[in-house]
Each structure stands twice: as C-alpha cells, then as structure tokens.
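The complex appears here minus one protein chain, its other protein chains still in place.
The chains carry the letters A, B and C, assigned in the order they are written, with residues numbered from 1 in each.
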Amino acid sequence: MGSGKPEMPGRWHSTAFRVRYQETDQMGVVYHANYLSWFESGRTEMFRGLGFAYRTLEDMGALLPVTDANLQFKSPARYDDYIAVYTRLTAFSALRLAYEYEVRRISGEEEAHAGDSAGSPVLPAQFSSSALSGELLVSGSTSHVWLNRDWKPVRLDRAQPELYQAITAALRQEGGAV
Amino acid sequence: MGSGKPEMPGRWHSTAFRVRYQETDQMGVVYHANYLSWFESGRTEMFRGLGFAYRTLEDMGALLPVTDANLQFKSPARYDDYIAVYTRLTAFSALRLAYEYEVRRISGEEEAHAGDSAGSPVLPAQFSSSALSGELLVSGSTSHVWLNRDWKPVRLDRAQPELYQAITAALRQEGGAV
Amino acid sequence: MGSGKPEMPGRWHSTAFRVRYQETDQMGVVYHANYLSWFESGRTEMFRGLGFAYRTLEDMGALLPVTDANLQFKSPARYDDYIAVYTRLTAFSALRLAYEYEVRRISGEEEAHAGDSAGSPVLPAQFSSSALSGELLVSGSTSHVWLNRDWKPVRLDRAQPELYQAITAALRQEGGAV
Partner (left out) sequence: MGSGKPEMPGRWHSTAFRVRYQETDQMGVVYHANYLSWFESGRTEMFRGLGFAYRTLEDMGALLPVTDANLQFKSPARYDDYIAVYTRLTAFSALRLAYEYEVRRISGEEEAHAGDSAGSPVLPAQFSSSALSGELLVSGSTSHVWLNRDWKPVRLDRAQPELYQAITAALRQEGGAV
C-alpha cells in the first residue's frame, strides 16, 4: 500500500473479547453505539500487530480522529457473546487513513482458536472476507485524518518522517497488498 | 409523508443538553461513539413532539432497531458545551423509518432560546438546514426497521394498525411535507 | 463552610434530564454505573450554580479526581424517566471536597417545576433531604482531592488563592451553613 496510492486492502487483523453487561440495552442486545468503540479496539490491536502502540503515536503528537463512519447492522450481539473484531486498512497516506471492519460472533468451538485481547493474530492476506470465522453481525468503515496536538491537519511524512517510514515499511512487510 | 412513499423530509425537531464529563476522551473532545447515542435522544424527543413516547411503542411490542448509520464529523464537541440535536424523518413506511440529524453547538446567547431536554420545539418545515442555529459539529443519518418482540420484521400497518394510523396522522398534521 | 472546617452540609442544588436509551441494560433498567456519571452532572451544575464553570477550574490547572465513591441503590430508574440529581457539599477545604447526592424520579406533574440541564435552581438550605421532590432511587457520596496538572496534591489556597477565595465566598454567600 503506497503513500497516497492505496491500491488494495491490507491484511485482516483480529481481536476478541466478551460482550459486557453494560453494553446491553433494554432490547436485550448490544446498544448499537458500542460497535464504534469495538472498531476502535480493532484499530488499536491492528497497530499493535504492526509493531506500534497507538498510545505512542499520540504521545508523539500524532492524532487520528474519525472524520466519517458507516455501520451496517445485520444481527445483534448479546451479553456474554464471544466477539471477534476483524480490521484492515483500506487507505493509507501521509494525510489520511481508512479502515474496514467486520464484527463476528465466535461459537464455543471457535473460541479456542480466536485471538484474545492481549494478542492480534495476523490473518492471511485476502480480498474478500469470506474466510473470516464467526457469524457476521456488523460491518463498517471509518476514515481518519492525521492531526497535530493543536488539532491541525499535518502531513505525517513531514511532521513525523520516521514514524511515517516505519508504518509504511510495516505495511509493506505485511503482505503482497502493497 | 405517505405510507411507503416518502417524498420529502419532515420538519426538524430539536433537543438540547450539556456535554457530560464521561463523554470526553483523552483527546479532550467528545468520544465519537457518543453521537450515535445523541441521535437516539433526538429520535426520542421527535417522537415525543409528535405525541408518542417511544417507550410506549416498545411496550406495545414495536421495536425499531438501527440497520444502518452514517456519521460525518466536522468539528468536535467538548465538555460542558451546550448541544442541540436536530432530527427529522426522511422516510416513513409500514416497514421502515429513516432519520437525518445535525448536532450543533449552541453559544451562550442562543442557549436561552434553545429547547431543553424536557421539551422538543418543532421548527418550521424546511428543506435545507441552513436556518438551524448553532455551529455544525456532526451530521448523520440512521435507518430502522419495525420488528416485533421476537425480533421479526413486521408491517406496522397490520401488526399495530392504530399505531400506524396515529403516526401517519401526526406526521400529516405536522406539515406540508406529507 | 469554613476552610478546612466543614461544619454542616451546603445547600442542595439540582439538575434534571431524561434517561437515555443507551443507559438501560438488558434487565430493562438503568445500568448502575451510570449513576456515577449522573453524580458528576450534579457536581458540574452545582459549580455553575455557585458561579463557576468546572471546565474553567480544569483550564486553570485544578483537577478534582474522585478518591472514594459510595452508592446505595433503592429502586431502578428506567428509560425516558425524568430524573433529578440533587447535590450538596458535605466538606470543603484547601485539600479536599466531598459531596452527597440523591437521584430522584420526577413525575409528570413535578416536571414543570424541575430544573433542566441548562439551569441549576438552588433549593432552600436544609439538613435533611425530606423536602426534596421525587421518588428516591439512588443515594451516594464522593470524595475528591485537589491535584495539579501533574496529578500531584496541591493546597488550593496556595496554588490558586484567588480561586480558593472565590469558592469560599460563594459558599458563604449561599447560606447559613458556612
């Protein structure tokens, strides 16, 4: 995935966790706003899988707020479900990032093989999501821009050139998609 | 707005409240998932403005879960900001509903005239949002389907004909848009 | 209420709002953690009632994190209930603050007279809560310490003497309790 010329999506990364009681609502299902927070967990673990702590990016003064979000709700998650969030980059440049997500329910048998919140297994590169395990519940996407601490847009390759090179290299190493 | 033939958006309704400390995140702004919850407050107050408590709809067995959501984030809300959520119907039928939203920051002078969380002033019908007061922060839309308690799609005009007629009548009475 | 010598509680302040859908859980009631956030809304509006924006305190570098919290849950709040949070100071010094809270459900008739989220009516000074309107749902208390931006304890009278004097004066003006 080249700077400014995203050509194809990156690899799917995953993270998994159990639905919390607080995340339910009186319809007996997960309140829909929580999926945006789960997407964020997916991004955090994807970055960790690439070798970066998103926490460190912020400490370096590189913020990545959301500019657009889209969610399609197919089936509801419920309390205590074991959930996998699959995340991949669909665009990366010195100015912006975009991600795609799938939230899936993992059955008992699949749990043993799923990633947990402490790890983020990299799945084989793939251009459809047909091979992702679990029942699809919600899909979505988010777009982001690089901002500095004063909430102003920055070119990451100029503001943080080493960081920019490191992310680019990590993405290149990750798969044939670049 | 006719059954199954939504032609033009309904009137804007509004509700207003202060940003809570819990809604902020470590970037010092409102965490983006909260806007979906604010959209829900907008829907609730719009229904109340039409003469229905959404709570009552659920008690009657008519659920309205979200099937799609889209959000565009233009500028962040901050702790203690006074926020207005403007909401209007863009589609209504026996099968589905769709809403459009604008979240705006109300300045000190405007506060006195804004609706509070206990009321929902109906704004004049309009087809652009250019007349809404406050600084635009986030816009968005959601789509919903009518489900019964078993989470199965229902035609509201058959499952709850009186309710369906009442909503239709309320919308018709509301403005020229129907 | 003197510096370092809190003798009796301050006056009750109130703020009111509707329960949000997101705040419910699958038991059909408000998830219990939300009351801590409601207490915070009570503190924010109490400060505003004294003539300070808590937001401004933080901008001046005076943080007030919670060190202890206690909650007694008597009866659950439900979606769309109209809720009043009553808040008063029970301790104030250059080092710490403590508050007491009552969360009450306001019935339809009482709503017209209740404070909304934009205002914070000061109730008559009183030493029991027997005169507070609404059905008592949850009571509680929180304790806080003054910290600076580096998260270190500070004496407010030395770190921000003007602020300290202003709060003391506002409390003294508020009632015979000082």
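In this section, a residue touches a chain if its C-beta (ideal position, glycine included) is under 8 Å from a C-beta of that chain, and two chains touch if they have at least 3 such contacts.
Keep in mind it's a predicted model, so treat the numbers as computed, not measured.
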Review point. Just one of B:Asp25, B:Asp68 or B:Glu135 touches the chain that is missing; which is it?
Key: B:Asp25
Check your understanding: Any idea which of A:Thr44, A:Thr87 or A:Thr142 touches the chain not displayed?
Key -> A:Thr44
Point to revise | Residues of chain A in contact with the chain not shown | key: 16-18, 20-22, 37, 40-41, 44, 53-55, 79-80, 82, 111, 114, 116-118
Point to revise | Residues of chain B (touch criterion as defined above) contacting the omitted chain | key: 21-22, 24-29, 31, 33, 79
Exercise for review: Tell me where the left-out chain touches chain C, residue by residue.
Suggested key: 26-27, 29, 31-34, 36-37, 40, 58, 63, 65-73, 76, 151
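Everything that follows uses one rule, which is that only the chains that are shown with their structure count from here on.
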Practice item. Just say which it is for the chain contacts: an open line, a closed ring, a star, complete, or other. Key: complete
Study note, to complete from the structure: Chain centres from averaged Cα atoms put chain A and chain C apart, in whole Å, by 38
Revision key, fill the gap. dist(centroid_CA(chain B), centroid_CA(chain C)) in Å evaluates to 30
**Study point:** Junction residues of chain B, two or more chains touched
**Key:** 37
